[in-house]
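Every protein chain of the complex appears in place save one, which is left out.
Up next, subunit A:
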Amino acid sequence: MLTRRLFLVCAALLAVSSWAVRPAAAQSADPGATAFIQKLGNETVSTFANKGLPREQAVQRFRTLLYQGFDVPYIGRWVLGRYWNSASPQQQNEYQKLFEQLIVKTYADRFVDYSGESFKITGSRPEGESDTMVTTQVLRPSGPPVNVDWRVRHRDGTYKIIDVVVEGVSMGVTQRQEFASVISQNGGQVQGLIQALRQKVGQTG
C-alpha cells in the first residue's frame, strides 16, 4: 500500500517537474552565435590554408584570431577556479599572462600545420542561463569526423567562445582539473602552478 502511494507521488512529481522544465528547454538558441562561429571558422580556415605565410606571421595571425574568438581572460579565470581568490593580484596578473602564452603554445602549431580540415555547423542550443552551444563537425582528410561544440557567450554586443567541448570532453574542465592537481601537489600554493607554467612556456625568472 505504502509503496504504491510512494510510486504515485513519485510519478506525479516527475510529471510536474518535466512539465516545469520544458519551457526553458524550448527557448530558442541565439542565431547570432551560429553566425559568429561560421564567420570565425571560415576566417580561420582561409588564414591557415594559405601555406605561403611565414611561420612567425602565422602564429601572430593565430593570436589575433584567438582574441577575436575567445574570451581568454575569462577562460583563464574560470580554469583557475576557487584558487583565483587565494592568489595575490600580482599572481593573478602573472597567471593570466602565462595562461595566454600556454594557449598559444599549445594550439598555434595545430592550426599552423593545417592539413585540409573543414567544418560544418550541425546545430545550436541554449546552454546555461545566457549562453549558446553551437555544435559543429570537424571533417578531416582521413579518419572519422570529430564533434566539436562551442560555448558562446553574448556580452555587451559581442560574441566570445568560453569553452570548447570535443566529443563530450570540455577543454576548460580538463585544464581546470589539471591545474587543480598541480596546485594540490604543491601544497595548495598557486605559486607552484605559476612556476610550472613558467617552465612550460619556456620563460625563466
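By definition in this document, contacts are C-beta pairs under 8 Å (C-beta built on N, C-alpha and C of every residue); 3 or more make two chains touch, one makes a residue touch a chain; residues count from 1.
Criterion: contacts and distances are computed from a predicted model.
Peer 1: Match the chain absent from this complex view to the correct UniProt protein name in "Succinate dehydrogenase, hydrophobic membrane anchor protein", "Phospholipid-binding lipoprotein MlaA", "TIGR03943 family protein" or "Sugar ABC transporter permease".
Peer 2: Cross-referencing UniProt, the chain left out corresponds to "Phospholipid-binding lipoprotein MlaA".
Peer 1: Could you tell me which of A:I37, A:V134 or A:L197 touches the chain that is not displayed?
Peer 2: If we include the chain that is not displayed, A:L197 is the one touching it.
Peer 1: Can you list, in ascending order, the subunit A residues touching the missing chain?
Peer 2: Residues 6, 9-10, 13-14, 17, 73-74, 77-78, 81-82, 84, 89-90, 92-93, 96, 102, 105-106, 110, 127-128, 131, 133, 144, 151, 153, 162-163, 165, 167-170, 172-174, 176-182, 185, 193, 196-197, 200 of subunit A touch the chain absent from view.
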